[in-house]
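Every protein chain but one is kept in place in this view of the complex.
By letter and in written order, the chains are A and B; residue numbering begins at 1 in each of them.
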Amino acid sequence: MGAIRLEKVKKTFGTLDVIPGVDLDINDGEFVVFVGPSGCGKSTLLRLIAGLEDVTDGKILINGTDVANEAPAKRGLSMVFQSYALYPHMTVYNNIAFGLKMAGESKDVIDEKVQSAAKILNLTDYLERRPGALSGGQRQRVAIGRAIVRNPAAFLFDEPLSNLDAALRVNMRLEITGLHQELKTTMIYVTHDQVEAMTMADKIVVLQAGRVEQVGKPMDLYSNPANKFVAGFIGSPKMNFLGGDIAAKHDCHEIGVRPEHLAVSTDGGEIAATVKIAEHLGAETYLHVEADGLGPMTVRATGEVDLGENDRIFLTPEQDRIHRFDQHGLTLSGA
Amino acid sequence: MENKQTPLGYVSFSVFAWIVGLLIFFPIFWMVLTSFKSELEAISIPPSFISFDWTLENYVEVQERSNYFKFAMNSVILAVGSTLVGLVFAVTCAWAMAFNPTKRTKDALLWMLSTKMMPPVGVLVPIYLLFRDWGLLDTRFGLIMVLFLMNLPIMVWMLYTYFKEIPTDILEAARMDGATLPKEIIFVLLPMAVPGIASTMLLNIILAWNEAFWTLNLTTSDAAPLTAFIASYSSPEGLFWAKLSAASTLAVAPILVIGWFSQKQLVRGLTFGAVK
Partner (left out) sequence: MSTRASTLTGRIMSAPSIIVLFLWMAVPLGMTIYFSFLRYNLLSPGMEEWIGTLNYEFFLTDPAFFASLANTLLLVGSVLIITVVGGILLGLMLDQPIFGRGILRLLVIAPFFIMPTVNALVWKNLLMDPVSGMFAWIASLFGLPAIDWFTNAPLTSIIIMVSWQWLPFAVLILLTALQSLDRDQKEAAQMDGAGPVSIFFYITLPHLSRAITVVVLIETIFLLTVFAEIFVTTGGGPGLATTNIAFLVYTQALLQFDVGGASAGGIVAVVLANIVAIFLIRLIGKNLDN
């Protein structure tokens, strides 16, 4: 069981207002991802939940009880750190067992739990090694194992994959998702990688400068971003923002069109443009173009497209995929 | 410069460097050599390098005549005692400063350092008088306290720089794992800091062992360590070079070994982390 509720949670470091006030509901068993640009306060928010920092103001409810003034260990949460934070002088076994020992569990219970965690995480052969003798992925798994055995109300992950190389990251992403499906425990996961956010989350929380910009299912955020910031942050390559005449035509301050929602033609269309760089990835082609009177845009075309530098092309946005924003960057309803 | 050195250049430079090194080391070598000579051979001119009657008699005599081991024991007690007391204070203090810094931590560290800069003569008079009045003159306890306080800033600093290198994450992980503060320090921090603690202790032992201002001024006999024992040879009777050499060799040998083992880490301690 692990439902977490934040009420007006505030954090200031000296005079620096890092979290001005966050309200958030996390349901039991949910996989929640915090995303946002670097320095926006994701880690701080996570550490507030963990109890590694004191809240300046507000309540943190875990299963209905306010734990804002409880010590970290009393909150029944486990945390996986970006740096893994394994105890370098202990074997894998002892790393995983440490929390249980601190809780005063009996040797048999400890052994049983460690062995079963090791089995889930494929660590059985490495239990006698020290962290120094493990690969990055294995260390990551030990860190997760250490979190699992305590049977927490929720797992907290702070960018757990950012120290891994690209291929391993994809693997671990799947493993963590699998783990969530198996354990069905609440997970809060911090990342600045929006691909991780889109693929793993039940619910994404987009943060900027300590403020919650939008909360929702991944596809909701993709299709119906609440504002320009979320629209630009979710989705890769980034959404194109166009002002001027074309925005006026849609009766707004600015419109946004995702690169994948632009039809390309060499004959004619709404926007004329010149190709600057074409990136051929095989399955798709990214065109970085200079649109006449509108500036640089990015286009994502499916499959191989035979275009290169200085080719003239025409772009037409899919009409029902146009996002409209007012002068404050808020989304205007209706297309 | 050195990567295009010829073999000949390498050899001749090595020879040159060794000559320089041996010259610097010569006083120590000569002291050790003299300790195995008879008193007459010790002052003979020309000096004899190998062709003399090697003897251990000086070492025996140093012990028999002046009870060398009493002084050596005092040195050990003072050095180890002040180090252990210092360690208890310094570990807790450095832990707090490295992992729970406040706005004033930096000032506190620099202030500690500044106490180290106070020349001992500035407080010689009151310390001497206080020690006299409290009956601490020539006691091991009094001297342990002085040596401990003298070196405490260095210990805190050294441990602080070592603790700083331990990622805070790991201690936080321990905290999430439910470790209480003492357990966090004993099971997680200290095992990780063993190398740093060891070199801090070694440096402190070296400094305490060689300390020669307070040990000369605050002791007469009961608590006198080797520094004072050796100093007693400054007003000698008769021939004494070989015995002086034997006593000196015994006095410096353990520290030389410790110093050689910990030379790399010493730099950090001696420069308060300013040079790594």
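General remarks:
Everything below uses one rule, namely that a contact is a pair of C-beta atoms (placed from the backbone, for glycine too) under 8 Å apart; a residue touches a chain by one contact, two chains touch by 3 or more.
Everything quoted here is computed from the prediction, not taken from an experiment.
Screening B:Trp95, B:Tyr162 or B:Phe187 for touch with the missing chain picks out B:Trp95.
In the complete complex, the residue from A:Leu52, A:Ile110 or A:Leu315 that touches the missing chain is A:Leu52. By the touch criterion stated above, the residues of subunit B touching the omitted chain are 1-2, 5, 10-11, 13-14, 17-18, 20-22, 24-25, 27-28, 30-31, 34, 42-47, 89-90, 92-93, 95-97, 99-102, 106, 108-110, 112-130, 149, 152-153, 156, 168, 171-172, 175, 181, 206, 209-210, 212-213, 216-217, 226-228, 230-231, 233-234, 241, 244-245, 248, 251-252, 255-256, 258-260, 263-264, 266-267, 270-276.
Everything below uses one rule, namely that only the chains that are shown with their structure count from here on.
Between the CA-based centres of subunit A and subunit B the separation comes to 54 Å, rounded to the whole angstrom. Here subunit A touches subunit B in the complex through residues 50, 52, 71-73, 77-79, 81-83, 85-89, 98-99, 102-103, 146, 150, going by the rule given at the top. Within the complex formed with subunit A, the subunit B residues making contact are 167, 169-170, 172-180, 183, 187-188, 191-192.
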